[in-house]
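One protein chain omitted, others in place.
By letter and in written order, the chains are A and B; residue numbering begins at 1 in each of them.
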Amino acid sequence: MQMTLAELAALIGGTVEGDPDLVIEGVGSPESAKEGQLTFAEKPKALLAAMQSSASAVIVWEDAKAAGKDLIRVGNPRFAFARVLDAIHPEERPAPGVHPTAFVDPSATLGEDVAVEPNAVIMADAVLGDRVVIGAGSVVGPRSVLGADSRLHSLVSIYRDVHLGERVVVHSGAVLGSDGFGYVDTPEGKMKFPQVGNLIVADDVEIGAGTTIDRAALESTIIGKGTKIDNLVQIAHNVEIGENTAISAQTGIAGTTKVGSRVIMGGNCGIADHVIIEDGVILGARAGFAPGKRVKPGIYWGAPAVPLSDKKREMSEVRRLPKLRAKVEELLKRVEELEARQ
Amino acid sequence: MQMTLAELAALIGGTVEGDPDLVIEGVGSPESAKEGQLTFAEKPKALLAAMQSSASAVIVWEDAKAAGKDLIRVGNPRFAFARVLDAIHPEERPAPGVHPTAFVDPSATLGEDVAVEPNAVIMADAVLGDRVVIGAGSVVGPRSVLGADSRLHSLVSIYRDVHLGERVVVHSGAVLGSDGFGYVDTPEGKMKFPQVGNLIVADDVEIGAGTTIDRAALESTIIGKGTKIDNLVQIAHNVEIGENTAISAQTGIAGTTKVGSRVIMGGNCGIADHVIIEDGVILGARAGFAPGKRVKPGIYWGAPAVPLSDKKREMSEVRRLPKLRAKVEELLKRVEELEARQ
Partner (left out) sequence: MQMTLAELAALIGGTVEGDPDLVIEGVGSPESAKEGQLTFAEKPKALLAAMQSSASAVIVWEDAKAAGKDLIRVGNPRFAFARVLDAIHPEERPAPGVHPTAFVDPSATLGEDVAVEPNAVIMADAVLGDRVVIGAGSVVGPRSVLGADSRLHSLVSIYRDVHLGERVVVHSGAVLGSDGFGYVDTPEGKMKFPQVGNLIVADDVEIGAGTTIDRAALESTIIGKGTKIDNLVQIAHNVEIGENTAISAQTGIAGTTKVGSRVIMGGNCGIADHVIIEDGVILGARAGFAPGKRVKPGIYWGAPAVPLSDKKREMSEVRRLPKLRAKVEELLKRVEELEARQ
C-alpha cells in the first residue's frame, strides 16, 4: 500500500489537516499503529492513544481537538477507516470455477462466475446465484438456494431446503437448517417430532463460525435482512429474528421466540421459548428471559433479566446486606435495653 | 399430499368428527395453518389458536371442547400429528452406494444398503451396519462402529474407536470421541494426560449440530439408549448419561459426572465434574451444580441450583430488599424516639 493523505481523504470524503502529500504505507489500531501508518479515533480515549502512538496520520471527527499529527477530519471516523480498509485490503475471493475435486450434482443450477472450492459438495437441485463462493469442504443440501454474491467459508453445512438471500456470509463450522429439538414422549421413549419446515435467511446477513440455526418444525425459521450473528450462537426451530439485529457469541434462543429489529444482544444471552423481544431492545451479556415473556424496548441485564437500573440497584442491595444485618442486630440490642428499662 | 380425513384418522387410530371425505393437502402449526391444512392441539391455548386459524381440520384430545371445524379425536394429539408428519414427509435418505468422491478404506466393513455421500471418509477397520448413511464430508475414524440404520448428517467428525448403536442420528458439525481436557502440571508446562478410553453411544440417541462429546481418559464415556442431545452441548470425558434423558442446547457437563435416566435439562445448564444427578431430575435453563454434588429427584433452578421453590423465594426476597431496608430505617427512627423519651 502506498497512498497519499490527499488520496485517502478523497476516498473517504474527508479534509486533510497537515501534509496532503504524506505517504501512508499501512494501517494500525490507535494503540499500536507504527510510523508510516494511518489510524483512526472516534472517541477522546482512542484519540489520546492515537496521538501518543507512532502513527503518521489519524482519521478524527470534525471538531476533535488534536495537534501534532497529520489528520483527516470526517463525520464518522470508524466508517471512514472501514472504507480505507476495504480499499487497501479488498476481500480475497477465489477465481470463478468449480474445482475438480468438488462435487456438483448435475441437477444443481449455478449462476455466472460461481466459485466452488476444493472438496465442496453441491447436492441435487441446489441453486447458486451469480458470484456465489462455496468454501472448501462445504456442503449445500438438496434444493437449497444461495442468493447472488453469498459466500460460505470452508466446512459450512447447509441442510436441505435452506434459502439464503444475497450477500449472505457464513463462517466455517456453521450449520444451517439442522433439525429442531422436538420429541413426543411415548411409552417406548422419545419419538422424534419430524422437523419438516425450512430456514430462510434474508439478504446481507452474516453468520459466525460454529453457529447453529435449526429449521422449523413446520413453516420457517427466519433471520431478517442485515442481521449479524456471532460465533457459537444457537438459534432453535421456528425462531424469527428481525432486521439489523446483532447477536453476540454463545447466545442461545429457544424455539418459536421472536426477536425484533435493531436488537442488540451481548454474549451468552439465553432466551427461552415463546419470548417476544420488541424492536430496539438491548440485552447485556448473559441476560436471560423465561418462556413466554414479552420484552418492551429498554436495556436489560441479569437472568431473569430486568431493566439495567433495577439490576444495578438489586446488586447494590445484596452487596449492602452485611451492613443491613449489622444494623438489625444493633437495633435488637437497643430494643432489649429499652425493654429492660420498662 | 392428498388424504381424506378418514384416511388420516385410520393412520393414527382416531375418530373423525365431521366430514370423513374432506381432503387434506398439507399440515401447519396451530397458529399458522392455512385452508386445506391439518393442524393439532394438545392444550386449550393451542386449541384456541387452531380454531381461529384457517386450518380445515384439527387433531384434538378425546374430550376437547371444540366446534366449527372438522376434527380427529385421539388420545395423544402431538403423537398423532407426528405420525402424520412421518407419513407425509418421510425422511429423505440417499440411495445406497458409496459415492465415487468418498474414500472408504479397504479394511472397513460395510453392511447392506449403506450410503456414503460425496467426499465422506471412512477410515481403517471402521464398521458400518446395514442401511447406515454417512453424510457428505463426514469422517469416521479408525475402528469406529456404527450400528444399523444410524445416520451421520454432513461434516460430522467421529474419532477412533467410537461405538454408536442402532438408529443413532448425529447432526452436522458434531464431534464424537475427541480428547478430554486433561493435563498434568510439570515444571516444563502442562503435559497431556493421554486420553486412551473410548465413547459408547447406545441405540436411538440423537445428537445435535455442533455438539462435542469427548472420549474417556480411561474406560468409556457413555450415552444411554434413547437420550436426546441438542445443539452445541459439551459432554466431557468419562461422563455417563442414562436412558431417555433430554439435554437442551449449550449445556455443559464436566468430567466423570453421572446423569441418570429421564432427566430433563434446560438450555445452557452447567454441571461441574463428579456430580451425580439421579433419575428424573428436572433442571431449569442455566441451572448449575458445583463439583461432587448429588442431586436427588426434583426440579432445580439457579447456579448453584436449588429446588425451584427455594430459588423463587430467594428471588422474591432479593426483590423486596429495598422495602426491608426502608422498614429497618423506620424502626431505627422509632427506636431513637423511644430512647429520647427515656
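By our rule, contacts are C-beta pairs under 8 Å (C-beta built on N, C-alpha and C of every residue); 3 or more make two chains touch, one makes a residue touch a chain.
For clarity, every value in this text was computed on a predicted model and none was experimentally measured.
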| item | value |
| --- | --- |
| Given B:68, B:106 or B:189, the one touching the chain that is not displayed | B:189 |
| Of B:93, B:296 or B:313, the residue in touch with the unshown chain | B:313 |
| Hidden-chain contact residue, picked from the options B:14, B:30, B:141 or B:242 | B:141 |
| For subunit B, the residues touching the chain missing from this view | 101, 103, 119, 121, 123, 137, 139, 141-142, 155, 157, 159-160, 173-175, 178-179, 181, 183-184, 186, 189-194, 196, 210, 212, 214, 217-219, 232, 234, 236, 238, 250, 252, 254, 268, 270, 272, 288, 290, 303-304, 313-314, 317-318, 320-321, 324, 327-328, 331, 334-335, 338, 341 |
| Where the unshown chain meets subunit A, residue by residue | 27-29, 32, 76, 78-79, 82, 85-86, 89, 91-92, 99, 101, 117-119, 135-137, 153-155, 171-173, 204, 206, 208-210, 225-226, 228, 230-232, 243-244, 246, 248-250, 266-268, 285-286, 315, 318-319, 321-322, 324-325, 328, 331-332, 335, 338-339, 342 |
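FYI, only the chains that are shown with their structure count from here on.
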| item | value |
| --- | --- |
| Distance between the centres, which are taken as Cα means, of subunit B and subunit A, whole angstrom | 25 |
